[in-house]
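Here the complex is missing a single protein chain, while all its other protein chains stay put.
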Amino acid sequence: MRTRRIILTAVTLVLGIVGLAPMIVMFARSLMGDGGFSLEGYRKLLTTERSWQLLGNSLELALLTALLSTLVGLPLGLLLGKTDLPLRRVFVMLFTLPLVIPPYIIAVSWANVLGPQGLAAGLWGEPTARVIGGLLFGLPGCVLVLVSTFMPAILLATLTFVRTVNPGLEEAARLSARPLRVLWDITMPLIRPGVLLAATLVFLLALGELGVPMFLRYNVFPVESFAQFSAFYNFGAATAAAVPLAVLTFVVLGVEWFVLREKSQALRPVPAGGATMVVQLGRRCVCLFGLVSVLCALVVVAPMLSLLVQAGSLGAYLRALHAVRDSLLHSLLLAAIGATGLTVLGFFVGYLIHTRALPIWRAVDAGTVLLFALPSTVIGMGLIVLWNRPSTNFIYATPLMILLGYLAQYTALTGRVTVAGLALVPPSMEEAAASAGAGWIRRLGLIVLPLLKHALLSGWLIAYIFCLRDTGISMLVYPPGYDTLAVRIFTLMANGAPDLIAAACVLMIATTVLPLVGVALVVRTQGRRPWQ
Amino acid sequence: MAIIAFNSVSKAYQGKTVLHDFSLVVESGQRVVILGPSGCGKTTVLRLLAGFIAPDIGTISIDGRVAAVTGKILQSPEKRHLSMVFQDLALWPHLTVEGNLEFGLKAQGLPRSQRVQRITAMLRMVEMDAYRRARPAELSGGQQQRIALARALVLQPKALLMDEPLSNLDEELSQHLRGELLRLHARLGFTLIYVTHDRAEASDIATNIVCMRHGRIERSVPIEEFKIGQRP
Partner (left out) sequence: MAESNALSQWLMSKSIIATVTAATGLVAAVIVGLLGCSSKQQGVVIYVSEDQVFSEPILRDFERDTGIRVMAVYDTEEAKSTGVMNRLLAEKNNPQADVYWANEPIRAEVLKQQGIAATYRSPSAQGIPANFEDQQGYWTGFSARARVLIVNQAIPDKPKSITSYANPASNGRAVIANPLFGTTTAEIAALFILWGDEKAKAFLADMKRNNVKIATSNGESADFVASGQFAFALVDSDDAVNRMKQGKPVELIYPDQGDNEPGCFIVPNAVVLINGGRHPEAGRKLADYLLSRETERKLALSDAAQIPLHEGVDAPAPVRKIETIKTMKTDYALVARKMQEIEPLLKQWVGY
């Protein structure tokens, strides 16, 4: 018990130093003005009409994104997880693709398709292209890009949670009702808490999204924080501008804790020998297959293809590889190390939250989610303010700063994956080990970790994706000469040749996807819990 | 000699008291069955004894040493030298049968030769020697029960705790395994604390019965007295 307490306390301290200390420093700065205490930044924020307008825009974008992602992702997940639709795995892989790519690259690819100079302009003619381009560069475009990016999160959540529904419940209902009725009345209510949890995550991601609204010229609240940095060099005002986002995050967290958390943890693994109910589509199969194919083609294939078309020749890829080679290597190294660090930290954080081993578990949970939701510019500036001093210069101006940024911003992801994984492991597993005389470290290493290996692998992959596609933090803290691929592409967008940029984007996608494909081929999951 | 002593123990969960002023003494070698309906607090008794939770009021002693006092666990589970068979058996799926048995022996620091000796002897005793390389998922329900029992007994614990271990089995298998348990007890002489809601099971196994309801002891009597009370 003591060992557990010491180690978990140490982990909490690490999280505090890495994540919360920079935020505290920035928050303190936001309360300073003209050499003394001042609430001027907050006063201006709350009394300016534009602030409320921007906040409204952010909420609107986040709500629409979460709503539409759920409206599309949930039925799609049921179709791909509970029916006999052909090529289900292929569709899942394709639909998941946008999730692993930096959102601004998705925005670039959509601009290639629908922009005024896009591929569609050639098909529809300039007046129509102009109208569509006008819609793209604004709220509708932001919603389109963010839904195509984040809908896969709902899809994957639906696929995961349908597998946890006891098939006996569905079979009991099937004795008196048709499959669709069973899906609607039995399956969906059971998986609803889990799907809603995923929707709140999508809401938070959309709320804090910066790159896409900036690229598509839609003014949202994170942009205000950003503008305070870049236009006015006003760190205090920039941090004050991030506070409403933090408040919204707490509200969402509160809803999640009090309404959804207990219910989602009620989903338990399928008993041994059970198999999930599969709905035979029959005559509807062809029609539904066509619909899903069209959706896939429009939402995933077309934008991706546009990048390939824009890149054009092999020469562009070679030039791009030459231009971004070092950045690519930096990205791979940092993403791998970052993912490993996040998996380790996230494991202990998740364990702490799941077992409530320390009284401050709720604060740890809230802290990690808050850091995830905050604009990366605020986190980045906080890291600079905290670490850029002579005594810590051996850390500052090294790639370690980027890793610290990753740990600060993304621990919530791996922590949550661990919590979800632990929820599927009966507590009796660890208790039995304790009864057998094993101390905490032995129990963790020999019992808990092996049972959690799939969740840890998932967490590592998710962390790898987010580290690889990170732009906001990397851009602020990367040491001179050590930029990452995502940052490199962003900087090349300023007057870089369009084919070069498109080729670099394709390289970025390949860098993210290929390792995932490799892992998927190596790891064969059979849909069974380890103890079955 | 008293192996286990509960002294006026109370425990509440989320504002609801599940154990009221529970006092019990278990002597070495006894087979104490705690009998009661679902929700009467019997599993809570086992979890308090195992050290997974702390009593709100009262003390728990094991082998003369205070293991828990009001609000505090003084002796962690791994130090109490008790073994437990859980309701879901909690066999570690990633370890073989041999691995499941060896885990606790390694934690105790036994040298390899002794571990092998004890495991072989225990597997023979439960007639599962042929399955030492199998994983739990490959075994039947009854076989898994026997392995769970073997895993608990191979550690030569001060007491064996069993939490409704036979509740998921059919009557025939359950009877058979009760017989196995009694045979092992006769041979090894361990102290047993067994929780169940099944009167027939309790009658078969117990030397002493503790009847519980709503978190309180209704009766605590030797089995003979209990059986007399059961006659029509």
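The chains carry the letters A and B, assigned in the order they are written, with residues numbered from 1 in each.
Methods note: a residue touches a chain if its C-beta (ideal position, glycine included) is under 8 Å from a C-beta of that chain, and two chains touch if they have at least 3 such contacts.
Keep in mind that this is a model prediction, so the values were computed, not measured.
> Just to verify: which one of A:139, A:177, A:493 or A:513 makes contact with the chain not shown?
Of the listed residues, the one touching the omitted chain is A:493.
> Taking the full complex into account, find the residue in A:169, A:366, A:400 or A:513 that is in contact with the omitted chain.
Only one of A:169, A:366, A:400 or A:513 touches the chain omitted from view, namely A:400.
> Need a quick check: the contact residues on chain A for the chain that isn't drawn.
Those residues of chain A that touch the unshown chain are 48, 50, 116-117, 126, 130, 214-215, 217, 226-227, 229-233, 235, 337, 377, 380-381, 384-385, 388-390, 393-400, 403, 441-442, 472, 475-476, 478-483, 490-497.
In this section, only the chains that are shown with their structure count from here on.
> Please report how many Å separate the Cα centroid of chain A from that of chain B, as a whole number.
45
> Any idea which chain A residues touch chain B in the complex?
Per the stated touch rule, the residues are 1, 272, 426, 428-429, 431-439, 442, 446-447, 450-451, 529-532.
> Okay, in this complex, where on chain B does chain A touch?
That would be residues 50-52, 73, 76-79, 81-84, 86-88, 90-94, 103-104, 107-108, 136-137, 151-152, 155, 161 of chain B.
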